[in-house]
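For this depiction, one protein chain was excluded, whereas all remaining protein chains were kept in their positions.
Think of it as A, B and C in the order they're written, each chain with its own count starting at 1.
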Amino acid sequence: MPNTKKLDTKTGEDKAMAPTTPPMYIDHEAIRKLAGLLNETGLSEIEITEGDKSLRVTKSAPVQTVAAPAVAAAPAAAAAPAAAPGAVAALSHDNHPGAVKSPMVGTAYLQAEPGSPRFVTKGASVKEGDTLLIIEAMKVMNPIKAEKSGTVVDILIEDAQPVEFGQPLFIIE
Amino acid sequence: MPNTKKLDTKTGEDKAMAPTTPPMYIDHEAIRKLAGLLNETGLSEIEITEGDKSLRVTKSAPVQTVAAPAVAAAPAAAAAPAAAPGAVAALSHDNHPGAVKSPMVGTAYLQAEPGSPRFVTKGASVKEGDTLLIIEAMKVMNPIKAEKSGTVVDILIEDAQPVEFGQPLFIIE
Amino acid sequence: MFKKILIANRGEIALRIVRACKEMGIESVVVHSTADANGMAVRMADESVCIGPAPSRLSYLNIPAILSAATVTGADAIHPGIGFLAENEEFARMVEEHGFTFIGPSPEHIAKMGDKAVAKDTVRELGLPLIPGSPGILSSVEEGLAIAKEVGFPVLIKAVAGGGGKGMKVARSEDEFASSYSMATSEAKAAFGNGDVYLEKYLPDPRHIEIQLLGDTHGNAVHLGERDCSIQRRHQKVIEEGPSPALTPEQRAYIGNLAADCVRKMGYRGVGTMEFLFQDGEFYFLEMNTRLQVEHPITEMITGVDLVREQILVAAGEPLPFAQEDIKIMGHAFECRINAEHPETFIPSPGKITRFHAPGGLGVRMDSAIYEGYSVPPTYDSLVAKLIVHAKTREEALMRVARALEECVIERINTTIPLHQRIIEVPQFRAGDFNIHWLERYLAEQEAESRKAAS
Partner (left out) sequence: MFKKILIANRGEIALRIVRACKEMGIESVVVHSTADANGMAVRMADESVCIGPAPSRLSYLNIPAILSAATVTGADAIHPGIGFLAENEEFARMVEEHGFTFIGPSPEHIAKMGDKAVAKDTVRELGLPLIPGSPGILSSVEEGLAIAKEVGFPVLIKAVAGGGGKGMKVARSEDEFASSYSMATSEAKAAFGNGDVYLEKYLPDPRHIEIQLLGDTHGNAVHLGERDCSIQRRHQKVIEEGPSPALTPEQRAYIGNLAADCVRKMGYRGVGTMEFLFQDGEFYFLEMNTRLQVEHPITEMITGVDLVREQILVAAGEPLPFAQEDIKIMGHAFECRINAEHPETFIPSPGKITRFHAPGGLGVRMDSAIYEGYSVPPTYDSLVAKLIVHAKTREEALMRVARALEECVIERINTTIPLHQRIIEVPQFRAGDFNIHWLERYLAEQEAESRKAAS
């Protein structure tokens, strides 16, 4: 391939498009399958690499399914520098329609005081306005109430755990 | 002419003149197929890499409109720093089966001495072993001979032009 | 020394501080809005805490959330960075009340320097030169004229309630004074319902010269030379450099020592910058910024002092490791602020960065939190990278800036790289012959010319 060089010509054009080799093989089936997976999973990008072959398909934002704002974006861009360990956390919960998210940074308490019974337990029914937990922030105890009635499907935090803004705390369905 | 650029400065004055520059090789078929797949699947981007070749097609938001102009241009492996604007140069000659390429760096002369007739002219027939041109390197005149018989379809350089290793000089078919 | 520092900021400055923490063996926590969850500082920090949604008011200006984040992560100090809460007295006070160390000056110094009138009185008393003018509101045109003659024409008559250039008039000579005075007062009355005006010497073409200062809690303070930030557009600095091509070593020592004395007498802790207008060999105090500056790397390059490290050390109570005579100005540095903006229209250009290649090699430093695949959010300011270049001389540094800008690739957002490339080729800029109005005038001229050419 002595002449790929001419392609470079400092234009920034793609030197890979040299006509030295037969037309590119297009794996229609793989593309269709990946497209199906994109739709099914709500992802915005899939990239597959195998040896020196690679295939990437992307789909832009309104994928018609549920809004997945931060979720898909995070791993897609994730390759960058030294991603902090462990921070990936409960991503799928972020988008759960029944997720109750923390409205503030603070420390979450699942009962009124040490020794008291928990406000809610897994499987319990809650009514709109029931206190679910307390978040202590700036030495103030902030009761967090249910915004709708339902069943506590999951409790995603431990007692006395620090929580950040937007962190899913409960799943209520 | 097509390759003078490499030996000239890339300051831009030769950018406009590239009349003999043939177009960059474009795999129409592959692009059409991928465009079809984009439409069919509703994807917004497909990228295929195979060895050092790569092809990327994208389609912006409203997925049913016709293929975007910039599609194939999207430089997949697009080149890095400070690409100078300009010439996409003589790609297809590099890979032309009838291309006679320069075996060395030097200055090409199309006749034995000033005023002499040219060794070959466009359209002329040449026999294997005929001298096509002389390349002066290190003050030595190196005659470059035809390796096979044929017709001179194209002469890609000017008299007294600097040429580099691998640069296509003639097309003989 | 601190075990863990919480960084209440974003972007390149948050990353700058994370880097300093790593290099000092201090753990770092970066708080961030939902819009910055993928920020480089967040990725690089030991911990991160989301403190609110994208709007700054609900996240980076949300004091309770920041203090809660410091509590839950067990930080022992808070670095406010630049902007947001960095010069908020209330925040500094609350940080300390909650038992954290504020990495910055005392709340009192923030308050004092944050009130322009108080700041001017303070530094005047401590011996700094200010723009001469009336001590307060002018009671009459006669009083005004008398003062104008004293400070020398031209003078500027300014509405006390003023803003946006309204109620502001220049009087270039004694003859003009009465009419300028009456225009200013009537314009002020019309615009603000208050015709009170004051007067000061008018500086038509000053340079912006600022002195980097650093003080500790043991009574020591030094200056680290000046930065020339005259290349501005709409009061935003575009290219800064140090040392200023307009200052002599004597002028540098004079104003630097005055400023350092001033902060020493104040008992000022941490980094700070005093901004001056400079014209005809005279300095006029403008204001003091009680925090790190965006352009602090220039000073780092020409003095070899790591300002963020020193800032953290003095906040922790360490004495300065050097005295004034240890500070030497070595070579010349430029900083180009690369913004995500169109280089001609200056329309912001947030969006995904599809290609990024930082310039490298000798004397080139990139302070940037972008990476390939990063999306510049539309919510915050448009600074995406600071290209800092250092060389032995100004001329060599300019050549190096040119080659570094050429190497730098940021696609496909618009950036001001082409603007920088234009500016550094202009002979006046290369000669160091400019003032705070130069860039806007130059751009206006160029635009006018290209309009003429097009018509």
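The criterion applied here is as follows: a contact is a pair of C-beta atoms (placed from the backbone, for glycine too) under 8 Å apart; a residue touches a chain by one contact, two chains touch by 3 or more.
The structure presented is a predicted model; accordingly, all values stated were derived computationally and were not measured.
Only one residue in the set C:160, C:253 or C:402 touches the chain that does not appear here, and it is C:402.
Screening C:157, C:221 or C:366 for touch with the missing chain picks out C:366.
Residue in contact with the omitted chain (choice from C:154, C:304 or C:432): C:304. Counting the whole complex, the residues of chain C in touch with the unshown chain are 15-16, 19, 22-25, 44, 297, 300, 304, 306, 330-331, 355-358, 360-368, 371-372, 391-392, 396, 399-400, 402-403, 406-407.
Of the residues in chain B, those that touch the hidden partner chain are 6-11, 52, 77-83, 104-107, 137-138, 162-167.
In the analysis below, only the chains that are shown with their structure count from here on.
Across the assembly, the chain pair joined by the most C-beta contact pairs is A-B.
Remark: chain A and chain B have CA centroids separated by 47 Å (rounded to whole angstrom).
As a whole-number value, the distance joining the C-alpha centres of chain B and chain C reads 51 Å.
Distance between chain centres (mean CA atoms), chain A to chain C: 37 Å. In chain C, no residue touches at least two other chains. The set of chain A residues touching two or more other chains is empty.
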